[in-house]
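Heads up, one of the protein chains got dropped from this complex, but the rest are sitting where they should.
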Amino acid sequence: MWDKIKDFSSDFFVTGDPMIYGADVAIVLVSVAILFVLTYFKKWGWLWREWLTTVDHKKIGIMYILASLLMLFRGGMDALLMRAQLAAPDLEFLKPEHYNEIFTTHGVIMILFMAMPLMFGLFNIAVPLQIGARDVAFPVLNSVSFWLFFAGAMLFNLSFVIGGSPNGGWLAYPPLTEKMFSPGVGQDFYIWGIQISGIGSLATGINFIITILKMRAPGMKLMKMPMFSWSVLASCLTIILAFPILTVTLALLFIDRFAGAHFFTLDGGGNPMMYINLIWMWGHPEVYIVILPAFGIFSEVVATFSKKRLFGYKSMVFALMSISIVSFFTWAHHFFTMGSGADVNVFFAISTMIIAIPTGVKVFNWILTMYKGKITFKQPMLWTMGFIPCFVVGGMTGVLLSIAPADFQFHNSYFLIAHFHQVLIGGVVFGYFAGLYYWWPKMFGFSLDEKLGRWVFWLWNIGFYVCFMPQYLVGLMGMTRRYSTYGWDTGWFGLNLTSTIGAFLMGAGFLVQVWQILYSIKNMQKLKDTTGDPWDGRTLEWTIQSPAPFYNFATDPVVSETDDFWEEKQRIAAGGKPRPKPALAPIHMPKNSGMPVVMAGFFFFAGFGFVFDWMWMAIPGLIGVAASMLVHSFRYDTDFYIPVDEVRRTELAAGREV
Amino acid sequence: MKMKGWYRRLAAGLPLAAMVFLLSGCGDVNMGILDPQGTVARQQLNLIIIASILCLVILVPVLVMTYVFAWKYRAKKEDAEYKPNWSHSGKIETVMWGVPIVVILIIAILTSIYTHKLEPSKPLESEADAITIEVTALDWKWLFTYPDQGIATVNYVQFPEDVPVHFKLTADAPMNSFWIPQLGGQVYTMSGMAMHLNLMADEPGEYPGKGANFSGEHFGKMGFIAKATSQEDFDKWVEDVKQSSPALTQQGYDELAEQGVLDTKVTYSSFPDGLFDRIVNKYATGTGSGHQHGSSAADSGEAADEGMDGMDMTSMDMSSAEGVTDAAQASDSNQQMHQHD
């Protein structure tokens, strides 16, 4: 019996690596500490009522952002480990099998568990406030989305200490990831982690489309909507068209592994190429899903900090929408080198280049928005200024990559790595940081320290160029991605060492950023935003106090212009009378629900069971999921009204006129 | 903002300094695709340079405008013009759309021409007759078989200079990608398919080759040497291998195909007849020969089209079926070509 337990646990837990034992200890200690603090300070009820069951989009947004910063830490650690291994030739800091796991988890975590939730967090924080809504269209579904993401992320991360991490690359190409070549459970963690959070993403996509289409304030025509909301709409439309493909693709891979099917296997008539087609039909739109909202953020930030209307609003909307459509016709540029023939390659090369046109137009729009403006370089604007050159260079190398015959040389090399990091860090990460600094006061009621913020900005920026510019060159010299080491004779040492130094500079940037947040919390009173409008903003979210009250708007806002708040301020400054405010009325709000977190728990349970082929665990898990939905369906008492008195009290306490 | 530009120059300067340090330090560093030694790689590099210059046409003005505007219209500068409501100009927007469209159009035309010209399955023009080398990606090594010379090698390939080399590629393992940067771009090696790559070396020399696509634990060990020599040296080398090396038997191949790393180059005086075809056919899908499969895949493409009729938003799925079909057909015709050889 004892031997059996020992056998089992040596398979079940990842063993043999001091780093992982360290992680085990850290996980246990942190968990115990959290449990202790919650119990000691009697915070369990608070946690349940205020966070776990909340359907308030702002709190859900905060939870998304917290989780994504945590994941940024994990993914960043992976990156630093890789860079440490590559700092010099012939290092044996990480063995190949370990290195393979790390680049796999780095990619998956950064795209799916860092960029996506950070993006959803910003959607949640800003969209309802920007369009003058009290909540999203389906608040409970919104909570379901978050908890499914969280369950998926935890399941994926669990593979670090239990069962072993996936090691087949971030898109897990078969046949390598089939049972025949990857018999371990890591690949199943990959499938279920992404699958569960992917369902959440799909739901968020639907939720925000309906929110934007149906819940805008009276008078806010679509063509008067803030550009960030437009970008969210474009991104969500892309989500609902792309994510079902991912769901099917992962399901098929799982059926292959679980039931011995032959979708992508080498034998039995399987077709691995089909997986590569399918995964990129999701994967390419996916990168536009994450970049489009960043474009929206820059549009808001540039207009606000130039104190000027956004240049070319219609061009901008058209560019957003055309990018999200064309993004579905470019997927095969990820495998020009797989022998599709010249005609197919030309088609996909040109469709890819076409995307550069609307993207270029957007950059011109931002620059022309600055033209004849009054620009202040607060943190959000600083990140935008870092973004434009970085993204333009990244976009240019993207055009180079899209030229099919040239791609035969770039493909799989560090040139490609440098390119997509340049657009993903320089575009997505800088964009979301800009958004985070921009909306932070609205989330928490205080802004983040400017001086430390400048340190963060310069560390990230300099680190970025030091890290990735050498990678272009080393790619041209023939260094292939995913090499766990290289020889002295290659001549790649100097460039790789430089790159590693840059990566650690960015790591330092992240640390200073954490310090900046802690420092700002400590000096909250000094940094307090008392006006609700710290940046002299243009859109509805700045009309209310910071942090936003849980009902958002005391009275339903009415809009007549694009950037209505700005126009209103101009009118008042010119001696006009403020718009009369309607009388307070009871506010209709959704009630909290425990269903989402319970359901996500069951999903986690089921996913874990499937990973280990434990049907006794997986089937009850799925039944639990279904039962949660049924229980929810039987609940009719789902909303309540906030009485006028309470709205008045809250508004007065925030120093607002009623 | 003055500070900013200074920092940026420093940031850009560091890797440049590293590069100078590196290139002056060791003179014989291999510059990969920047130092082409074959006709394909040379044309690809030219294309890259032309396209880069075209991109700079947009890049440079954008960067200049960004910094100039940021500097000129900073809030601290009191006397700058301020037009808060200026947000539209038909002329500027026409230029803004027009210039990228023109540049992309030029690059698109270039791409179209070069894609057909440099299609890797197209034989290269030369006075010399092409030599055929069959390449099989294994876990984690490269097997080269010479059907005309009757010899085989592992992790080492030799061929005469100024003679077109017709590589036929397949895999008996998860897919990989066959890449000799100095001679030309890579092509994937995939099981069940025979892919084609035509390269030619202009100069004698040893060119590093790589397995460029991740294929499992030790894929990093899949480097090989591609050596171009004069025709006489090549013939002499073939003779030597035939004289002094052992034969590769079927059993020997099966052992070679097992997962593992080989650090040395190996040569064989012979290999089993039809080995490459057997490896390809081992994984060929479908009910019968490659040709039947091709036509059935085309049928299925139509089926998918009919199936999608009337459904919303499925256009990309239709094209997926077509994309797969194309790939399948391409590979099938490859197989057929191969059988004719």
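Note that the chains are named A and B in the order they appear, and that numbering of residues resets to 1 at the start of each chain.
Methods note: a residue touches a chain if its C-beta (ideal position, glycine included) is under 8 Å from a C-beta of that chain, and two chains touch if they have at least 3 such contacts.
Convention: contacts and distances are computed from a predicted model.
> Can you pick, from "Heme exporter protein B", "ABC transporter permease", "Cytochrome bo(3) ubiquinol oxidase subunit 3" or "NADH-quinone oxidoreductase subunit E", the UniProt name of the chain not shown?
"Cytochrome bo(3) ubiquinol oxidase subunit 3"
> For the chain left off this view, which of A:I210, A:A508, A:L584 or A:V658 is in contact with it?
Only one listed residue reaches the unshown chain, and that is A:I210.
> Pick from A:I20, A:M77 or A:A261: which residue touches the chain that isn't shown?
Of the candidates A:I20, A:M77 or A:A261, A:A261 is in touch with the missing chain.
> In terms of residues, what is the contact footprint of the unshown chain on chain A?
Contacting residues on chain A, toward the hidden partner: 49-50, 53, 56, 59, 137-138, 202, 205-207, 209-210, 213-215, 240-241, 243-245, 247-249, 251-252, 255-256, 259-263, 265, 267-271, 274, 278, 547, 549-550, 586, 588-589, 591-592, 626, 630, 633-634, 636-637, 639-643, 646, 650.
Methods note: only the chains that are shown with their structure count from here on.
> Chain A to chain B: how many Å between their CA centres?
A distance of 31 Å separates the two centres.
> Using the touch definition up top, name the residues of chain A that touch chain B in the complex.
96-97, 100, 167-169, 173-176, 181, 241, 245, 266-267, 269-274, 277-278, 281, 306-313, 315, 328-329, 331-332, 335, 337-342, 344-346, 349-350, 353-354, 356-357, 360-361, 363-365, 367-377, 385, 388-389, 392-393, 396, 399-400, 402-409, 411-413, 458, 461-462, 465-466, 469-470, 473, 476-486, 490-491, 493-495, 497-498, 570
> Can you name the residues of chain B that touch chain A in the complex?
Where chain B meets chain A, its residues are 1, 4, 7-8, 10-12, 14-15, 18-19, 21-22, 25-26, 29-34, 41, 43-45, 47-48, 51-52, 55-56, 58-59, 62-63, 65-66, 69-70, 73-75, 80-88, 92-93, 96-97, 100-101, 104, 107-108, 110-112, 114-121, 174-175, 177, 179, 181-182, 184-188, 190-193, 195-196, 208, 210-220, 283, 285-286, 313, 315-317, 319-320, 323-324, 326-328, 330-331, 334.
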